[in-house]
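The other protein chains are all here in position, but one chain of the complex has been omitted.
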Amino acid sequence: MISKKTDIWVAVALLVLLVLTAWLSKVNLGAWNLAAAMLIAVAKALLVVIFFMEMKVSPRLMWLAAAMGIFWLGLLVGGVLIDVGTRVIVLPH
Amino acid sequence: MVAVIPMVAAGIPLFPPSASSVSWRVDRLFFGLCAFSVIVVGIVFFGNLYFAIRYRNGSHADRSNQIHDSTPIEWTWTIITAIVFFGYFVWGLQPYFDDFRPPADAMNIYVVGRQWMWKIEHPDGRREINQLHVPVGQSIQLNLISQDVIHSFGVPAFRLKRDVLPGRYETVWFRPTKPGTYHLFCDQYCGAFHSDMAGQIVVMDGARYQQWLSQVRTSTPMAREGSELFRRHGCVECHKPGGRGPELSGLPGRLVHLSDGSVLIADDDYIRESILAPGTKLVAGYPPIMPTFQGQLSEMQISELIAYIKSLGIEEQEVRPQ
Amino acid sequence: MTTIAAGARLPVARRSVVEREHYLNESVGVRSWLLTTDHKRIGILFLIAITFFFVAGGIAALLMRINLLTPNGYIVDPETYNRLFSMHGIMMVWFFLIPSIPAVLGNFVVPMMIGARDLAFPRLNLLSWYIFVLGGLFTLADVVMGGVDTGWTFYTPFSSTYSNSAVVLAIVGVFISGFSSILTGLNFIVTIHKMRAPGMTWFRLPLFIWSMYTTAVILVLASPVIAITLVLVALERLFHIGIFDPRFGGDPLLFQHLFWFYSHPAVYIMVLPAMGVVSELVACFSRKRVFGYKFVAFASISIGVLGFLVWGHHMFVSGQAIYASVVFSFLSYVVAVPSAIKVFNWTMTMRKGHVHFATPMLYAYGFIGLFTIGGLTGLFLAALGLDAHVHDTYFVIAHFHFIMVGGSVMAYLGGIHYWWPKISGKLYPEMWGRISAVLIFAGFNLTFLPQFILGYLGMPRRFPHYPPEFQALNVMSTAGASILGLGYLLPLLYLAWSARYAQNAPPNPWGATGLEWQTESPPPTHNFEVTPVVTEEPYDYGEIEGAYA
Partner (left out) sequence: MPDAHLAQQFDDPAQQREAAKLGMWVFLMSEILFFGGMFTAYITYRVDHPIAWVIASHHLDFWLGTTDTALLLISSLTMALAVHSAQEGSRWVTALFLTLTMILGLLFLGIKFFEYAKHYGEGLFPGFNFTYKGPYQREIFLFMSFYFTMTGWHAIHMIVGLGLLSGMLAITLAGKFSKAWHNPIVITGLYWHFVDIVWIFLYPCFYLVNTR
């Protein structure tokens, strides 16, 4: 079982990440801002999933369910971006 | 298949005309896929039939050493199918890429799709509705855009189809190779009169095209468009000689006796009001069956109808689209 | 285990037995049905609900076909015709085809096939039925309020801005029925994972379970996307928030991407269960294990996964980028391979078997033939060059009706006949079953083969008026539709008749393997007196000489 102490440390880590991402958004890193914000968001989400949702102690099946949800979201976004990203738009003059 | 012969003789079309530079390539791909389909359906049909008859219950066929699994067989028909499919995929690409790269010498024609009508504008400013006259052999580039919903400019004879999007130009090109009149359809569902949005592509050889260019007097466009609306919205069904609605030719300026006994001189407002609210000023002796066109006609369309009704009275031999 | 021959030559052994207690007579009365948590009763409740919508959708289809007898519309004006094809689409897709095999046959048979007493969440299962009925009521309310004229595809900006029909009501109906799908899918996934009988490993599962598992995964992953997409359209219609509105820089293709991301996997939701039923029928009526069990099982899984990658082939001519169209065209050819494998495996199953031509097997043959043609015509539409010509024409209509009606509905009827003795405890009249199967096959072909020709001629879909030269082929299609309509009426009659008056069915009338045949017909409420233990491979027909039929 995940102990209460671990939970508290995870919460502290989450708040630190929140402060980090908030601060980073004020700093102009160019294209890296988007990447940084997304990376930190993914890190926070993983912390919540693994510790708070006790994925660490759950059987492989739960991992598969969570992973499939994310993978399918990736299919949807990826498929749409293949079209939207490579479209040559002729705007009406 | 014996029934097919009389069908063809009775003029039932079984294959569309092939009238553009690309159509024979699309047909070749179609027949290639048909051949493959006949083979596969043949294998499956005769395979099932043969096994069904030979191994039907009660038959004394040899059923020793039944095989339930055979990985080699499975992989062979998987790989063969995959390779054949990949071949057809590559074959399918080629006609598609032709559509996307119009030749440099193409004549630019602007097509505006709007609810239930194609407005086509030639490079020299000539405007047509639901009609496109083009010379044979000349590459035509169509710049398609829609004013409201998504339509689709479809010409089966040219094996051509491209959706017409609001807010964005779509370009497609074709080169007609055979003179004639071919169907133009709206292929993307766009509302009540989606099927009435059909028109014609008239391909003419050089001489007749020049003759068409010079001969056609561009009548007052408003009246021309009005006549189109008059037909499209079904006014012609009632307002024709001997029809259920009052006669409209020569209406402007004429005295009209209303069902409530009063009399008025027909003017634009009266015509406009009786289009939008037909019940208010009903002509004597006619049943109140005319539907309201509120919300179906824009202001511009109503003025075009009025222009058309006015032109009815003056010159009868108006050039109308056939 | 002696197998008693079904059909007319059966020695009449009308058991004047004191009525054995089973799930049908265990508790009686409307309350017991409306508050049941028994997966078998909920399956029957779904059967009743979707049959109503099948009849309603079928009537809409017949009216459309009659209207197409003449080029300028025979009985209805264009606005009504548009509402007819929209209702036909919505009712058939969401209120008949998607729930047909999973919610009726799946609910009834899945727990019994894996040796469980019930689904994992029986109350959620009943909730799924009530949600389905609520969605159906909204759709009927929409019909009363004048119907929707956007087609079942709800393309924007027409559906969100320009249509002045009861679009929001229809959207709410479909939105609610989406959650019924999610709950059914959720129930099946958890049941198949967690509640299999001892010894029932994954590779001892019947192939019907494999296809139901894949369908459940697709149901859970695809339905929410259509739910949110339709909600956005409803918000756009009610509050003009501009998401799909080109005037605000909205992307007209975004709706099509989100819609087809659901709707192509939805066609696999409709056809995969049918493939599962056909695997069962072919194995049972050839008295032989399905050829290449593992390949057929993994073909189901790969169809489920690949089915999510191909939605762009609906948008080849709708202004999608060239690069995306090439990728989607390639993937559409890849997803066709597993379907081909399945057809070859079914054919090979019959080799060296004992083939019986009972009604379910006739439906299985119908499925294999028509699904093959349907699948192959899909290759025509996936070829980029050819799609430019046949997209949005009657070629597409013929293609998907070959798979939906020729495939799914045939397999659904096959499954209903196959498990009817287990559902109702009665034997349906075999002769009538065969007559209706042949009638449906003939009517179907006469209806949809001419439409391939019409499609290549370029007749667009959803056309109330068409050029005069297409009339002859349309008349043939309407003639076929009337035969098809009659063909569907017959099973309704003789199955209802058989539920009351036919002979009682033995536990295993077809001599089939599978746990659902090892318990009584109709089964007790808890399915098995003692939970069976599975020891050997599925479909173990061995060398028994089929004494049956």
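Think of it as A, B and C in the order they're written, each chain with its own count starting at 1.
As a working rule, contacts are C-beta pairs under 8 Å (C-beta built on N, C-alpha and C of every residue); 3 or more make two chains touch, one makes a residue touch a chain.
Because the structure is a prediction, the values reported are computed rather than measured.
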Neighbours of the unshown chain, displayed set only, are A, C
Of C:Pro71, C:Pro122, C:Pro507 or C:Pro524, the residue that touches the missing chain is C:Pro122
Considering the complete complex, of C:Ile241, C:Ala442 or C:Val534, the missing chain is touched by C:Ile241
Across C:Ala170, C:Leu186 or C:Ala383, the one contacting the chain not displayed is C:Leu186
Subunit C positions in touch with the non-displayed chain are 111, 116-122, 124, 182, 185-187, 189-190, 193-195, 220-225, 227-229, 232, 235, 238-243, 247-251, 254, 257-258, 526
Contacts from subunit A to the absent chain lie at residues 1-4, 7-8, 10-11, 14-15, 18, 21-22, 25-26, 28-31, 33-34, 37-38, 40-41, 44-45, 48-49, 51-54, 58-59, 61-62, 65-66, 68-70, 72-73, 76-77, 80-81, 84-85
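Just so we're on the same page, only the chains that are shown with their structure count from here on.
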The larger set of C-beta contacts, choosing between A-C and B-C, lies at B-C
Whole-angstrom distance, CA centroid of subunit A to CA centroid of subunit B, is 48
Note: subunit C sits from subunit B at a C-alpha centroid distance in Å of 33
Expected list for subunit B, residues touching two or more other chains, is 167-168, 170
Where subunit A touches two or more other chains simultaneously, the residues are none
So, in the complex, the side of subunit C touching subunit B is made of residues 78-79, 82, 149-151, 153, 155, 157-158, 161-164, 246-247, 249-250, 252-253, 286-295, 316-319, 322, 325-326, 329-330, 333-334, 336-337, 340-341, 343-345, 347-348, 350-357, 365, 368-369, 372-373, 376-377, 379-380, 382-389, 391-393, 453, 456-458, 460-467, 469-470, 472-473, 546, 548-549
As the complex stands, subunit A meets subunit C at residues 61, 68-69, 72, 75-76, 79-80, 82-88
Residue positions on subunit C within touch of subunit A in the complex are 193, 217, 221, 225, 251, 253-254, 257-258, 261, 308-309, 311-312, 315, 320-324, 327-328
